[in-house]
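All protein chains but one are shown in place.
== chain A ==
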Amino acid sequence: MDESEPQLLKQGAEARVYICKYLGKQTIIKERFQKKYRHPDLDIEIVKERIRNEARSILRCKYANIRTPALYLVDFERRKIYMEYLATNITVKDFVIKHGSANEHFDTIAKMIGQTLRKLHDYNIVHGDLTSSNMLIIPKVQNDGDWFDPAWLAKGQVELVMIDFGLSYIDASVEDKGVDLYVLERALLSTHSNYENLFETILEAYKTANPKGGVEETISKFEEVRARGRKRTMIG
């Protein structure tokens, strides 16, 4: 196989992410290695399902014109997915932390997120793990360096890339979409508590992204799930 020695890039939430050259291209290998803490039967089931979800949703996103890393290869045996390496990137999380308050493009990013989520949901894809760590901002033209220049935003030269589709699924119900938004709201409130309007801006863009409408039901489900969360009595 035309594959160079992989180098560890990151240990993520459930996988180790390596970089290598595969068929001449810079490639990410996402390996969902065996988690020894869980029962082997459960582990195999989970990993199979997560790999299947990730591959399926990436393909569906391509069809929906939502930017994700391109899928190169799925290896169930070795628990690996090969995909396009986006060398120049910044996670939305790091962007908000590093450039957040001072940056006039904060709103632009939030709107991009809202529009992308709406598209996902309109194509019945639920991401399942919406956090600011699982969204990347990349320049439209990848350069060789690994630095990110916020000035690109002004020229409209960046794209939002959704990653980490292991918990996603297709043919989602309205309730699933509502929960998806709720998970994101909670993640943003806890991670970026100093930007209380971040989620609001995203939600506004989500609501208005598709002029054909049809979002009311999802929003009311979202509000229902949220109200349930607030009402829950918590006994120590």
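For this structure, a couple of remarks:
Note that contacts are C-beta pairs under 8 Å (C-beta built on N, C-alpha and C of every residue); 3 or more make two chains touch, one makes a residue touch a chain; residues count from 1.
Definition applied: contacts and distances are computed from a predicted model.
Look at the chain that isn't drawn here: its UniProt entry, checked against "ADP-ribosylation factor 3", "SUI1 domain-containing protein", "N(6)-L-threonylcarbamoyladenine synthase" or "Trm112p-domain-containing protein", names it "N(6)-L-threonylcarbamoyladenine synthase". The hidden chain makes contact, of the residues A:5, A:41 or A:77, with A:41. By the touch rule set out above, chain A reaches the unshown chain at residues 11-14, 35-39, 41-42, 45-46, 93, 128-131, 133, 167, 179, 182-183, 186-187, 189-191, 193-194, 225, 228-229, 231-236.
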